[in-house]
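With one protein chain removed, the remaining protein chains of the complex are shown where they sit.
Letters A, B and C name the chains as they come in the text, with residue numbers starting at 1 for each one.
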Amino acid sequence: MSLSNLIQNWNSFRTRRPYEGQYDDAPYKWAMVIDLDACIGCNACTVACYAENNLPVVGKERFGKGQAMHWIRIERYWGEGDAMTSEFPDHGAQYLPMLCQQCEAAPCEPVCPVGATHHSPDGLNTQVYNRCVGSRYCSANCPYKVRYFNWWNYPDRAWPNPLELQLNPDVTVRSKGVMEKCTFCMQRLRAGMDKAKTEGRILADGEVLTACAQACPTSAITFGNLADKKSKVARMWKNQQVDLAKDSQEKSEEGIRGYRILEELNTYPSIVYLERVRNLEA
Amino acid sequence: MSHSVHSHPQLDVQVERKFIPKQKDLGADVTWAKINKDVLRSLEKPRPVFWVIFFSALALFSFGVYCEVYQYQNGMGVADLNNPQVWGLYIATFIFWIGMGHSGTLLSALLHIIHADWRKPIYRYSEAMTTFTLLTAALFVLVHMGRLWQFYYVVAYPNERWTWPNFTSPLVWDATAIGTYLTSSLLFLYMGMIPDLAICRDNARGARRALYRFLSMGWQGTDRQWANFKVAYMTMACFLMPLAVSVHSIVSTDFAVSQNPGWHVTSFPPYFVLGALYSGCSGIITLFIVLRYVFRFEAYMTQPILNKLIKMTFAIAMVWTYLDLIEYATTWYGSDEVAKADLIYRATGDYALQFWGMIFCAMVMPFTLLIRFVRHNYVVLLIISLILNVGMWLERFQIITPTFAKSHYPWTWTAGWWPSWVQWGIVAGSFGWFTMLFMLYCKIFPSVSMYEVKEMVHEQNMEEKALAAQTDVHEAGLVPEMKGGQA
Amino acid sequence: MNYGKRIFLWIVLFWIGSAQVFAEPFVQGGPIGSQTSDGYDALGPVVEQPIEFPHNTHAGRMQINCMYCHTYARRSNVSGIPRLDKCMGCHNLIEGVKDRPRIKKLFEYWENKQPIPWKKVHDLPDFVRFNHERHIQRFYFQEKRPVREVCGYCHGDIASMTTARRVKALSMGWCVSCHQKDHLEKAGSTVTSHGPNDCWLCHK
Partner (left out) sequence: MKKSHTLALYADMDEAANALKELKSSGMSGFRMEDVVVKSPIDHPELSELLGPRPVYIQWFTLLGVLLGPTTGLVLIASAQASFIYQVRGGRPVVPLPPDMVLTYELFILSGVLMTVLATFVAMKLPGNRSPLYNASVSEDKIGILVKADPQSIPQINEILGRHKPLEIMGDQAR
């Protein structure tokens, strides 16, 4: 009975997250590192995401209206001042792949009226499409604006015959009126985790990758299990002196590039970006 | 025990003070029978112009329904909403209508608690306004939903799926608060109307009589009924007063709880409550003038009452102005650079026209209420009360739109977003819906509380009598006796 | 006054009564998981199959393990419909029944090199992911329960049917009612655990 459940587990129900050592006993905590120095802005990750996750291509007009559905987008910024050379302005271009940051304290989660979005035990920010009623509050409250709403009924025309045959059967095709977002390719993770559980082990590092990490030609995206201290991602987080449960990172020396975006909003994202290194003299 | 003025000089002062004549809200010629006659006359067969306005409102509403159906079938995209601009006019107008619904209860409950009798001729239609604006606002919650056909997911009931709404979401607080408020104010309106429904029952024939007989539930005005009624009505007023405050402060948490620049403001709850009272009060003034003219309620909706109403509106407008300015001031002096940039953007960016329009309509225009000519010229007053409400609508618009246009993340900054005709159509339709409901109400139920105006008349007469008696005593040079002095 | 007192008492009693139900869904019927009426029983439509496959003969009389034909159940999300050669592997050798109309039909498909167009009986919505593998691994291999019981939780007593028919609701509440129960971790052990309660386990 729920009441006895409430009384028995009162302490755990009253815990705030994230806290130090939260994932010490957990098998998985998915995280990412994106090296902006390696990113060449080729958009391969975006294309891979479209293919993997059944994202509809909305067309030029709707894209212009701001109704695009890219779960991962390449943002292009132009440097200022010294970074911009008048001779080769393109040198000032910087790329930043933006996807759902899978925040540990996600602003989108507590505001959903129906609880369609919540935090999974492996540290992901979930979105349950068939529970969503489309209040769009999560998107309003997301500081990164990485949640995308199905403004139209895309299945009608996004995949004309025979394109529907290339849809991924492990991912729902979303109907109109539903919010969606990057899932860290949950279908891949789920399949891998189930397989590993049957075999009585946990997933090895690099055994499962997200589509974007897999497609990146420069390996700018590193994906892995942060709960596994020996994984590549965990080592990178450690080397970059980024702590999951801290909202500001103190670096011991100059030149450590790891940072998390909009950390001052206490969102505790799961994605670390590595600053771009520039040689302005060259 | 008997006191004399000569032995206790201070008592003389007390007696004098007790009978300082108050300003009369109603004329001396109003009798109980006249009240019945005048108010029941407003329920008679409407003039043709009624139907003209009614069907125009119906047409407007039908257009809104058409827009909604169009949106329902094609998706929210037809409203030209986009990724940062996810809410648009729907939420702005939702807050506007919720706000309109606040003053009816303030006027009725608060003024009832403090025994301010001038509320009596005007509280009934204000409460009806509350109820219908809430119904209109509830429509916007549904219109705004991406999957309207799944709206029952938000309702807390023990369902087969073992799922519950997310009780931490301000939208669920909203739904609960508005549900409570709608239920309570509907019951408050109904409860206060029972004696009047009995009057209607005694004077109606045919189907109307059957309706009133059913609704008045056998009210006969017996002393036991009155005693219970008074206790219950006061209890409900005491519940509704804090409820009205809580409802709009909960609506404000939709914004204040989120972390967008310009929304994450501590002073939002009182600011919203005052904004709600402000727009509600000017709505009451608008309807005051309209009803007074249409139903010839000059004897009840008098200038002294209007003056008090205007004074209240002005005071609320000033508090609202203060809270608005203090919000800007705290943002300006605070350390949140993004919020500061958002504030500057509001005043100078794409939506500067709306911002300064709001400042003019809602902050500058109330000062015209200080002019005697405005207070006494009903046409001018009507226009000004409408302008105040336009200002309050603009206020809601400029809370929502600029924040989305320029929030934390620069890559999503957009400029020049404008709602599509579907949104405007639905907003217009909501006005038609409200007008329709209110017009029907006015023709079915008494829009002035008969029994309470009778009480007012009774009290005025008693006062008159006491005053006359006192004057007699003074003229005759006799010693006045304190009330209860015989005991 | 008596009238009022009585109503007052009724309200108190009703309140105490309703307080017994705290945040639990309303489900009628007996113990959940029993194969008779449990409040979640919902017979699905009768599905006309191209061949009226007698489950009662194969699983019932012959005692063939479900996973002999539905081979993928133990290693993938879907249990799989057996290929035609699986049927033929046995029926080529069983001379005694070759003249029966259903077997004749089977051979017809075989000779025409056509797959049998079986129709889906247990169809879940597209947003639901049900993993046969984990359930079979947990209850059949780990807990060593009989296969008819393990499969029968969701599919009913197939061994008594000819063509299968859905006998359980396969609704979310029905899934959850089982997940929230404590099950043994291993055969013979006393450690129990409930099923996962993460939304993304079943919803995709």
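What we mean here is this: a contact is a pair of C-beta atoms (placed from the backbone, for glycine too) under 8 Å apart; a residue touches a chain by one contact, two chains touch by 3 or more.
None of the values given here were measured: they were computed from a predicted structure.
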item: Which displayed chains the hidden chain touches across the whole complex; value: A, B, C
item: Touch with the omitted chain, as defined above, among B:225, B:330, B:354 or B:368; value: B:225
item: Option touching the unshown chain, where A:109, A:180 or A:228 are the choices; value: A:109
item: Contact residue for the chain not shown (choose from A:70, A:118, A:190 or A:260); value: A:118
item: Residue numbers in subunit B that touch the chain omitted from display; value: 31-33, 36, 156, 162-164, 166-168, 172-173, 176-177, 179-180, 183-184, 187-188, 191, 195, 198-199, 202-203, 217-232, 235-236, 239-240, 242-243, 246, 250, 253, 451, 454-455, 458
item: Interface residues of subunit C (partner: the chain not displayed); value: 1, 3-4, 7-8, 11-12, 15, 18-19, 22-24, 176, 179-180, 194, 197, 199
item: Where the unshown chain meets subunit A, residue by residue; value: 2-3, 5-6, 9-10, 12-18, 104-112, 115, 117-119, 268
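Note that only the chains that are shown with their structure count from here on.
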item: Chain contact topology (line, ring, star, complete or other); value: complete
item: Top-ranked pair of chains - ranking by C-beta pairs in contact; value: A-B
item: Whole-Å separation of chain centres (CA-atom averages), subunit A against subunit C; value: 36
item: Centre-of-Cα separation between subunit B and subunit A, whole angstrom; value: 46
item: Rounded Å distance between subunit B and subunit C, as computed from the means of their C-alpha atoms; value: 57
item: Junction residues of subunit C - those touching two or more other chains; value: 23-24
item: Per-residue overlap in subunit B, given as positions that touch at least 2 other chains; value: 163-164
item: Subunit B residues within the subunit C interface of the complex; value: 158-164
item: Subunit A-touching residues of subunit C, taken from the complex the two chains share; value: 22-24, 75, 77, 125-127, 129, 131, 133-134, 137, 198-201, 203-204
item: For the subunit A and subunit B complex, residues of the former touching the latter; value: 62, 65-68, 75, 77, 96, 98, 107, 110-115, 131-137, 139-141, 143-145, 148-153, 175-179, 262, 265
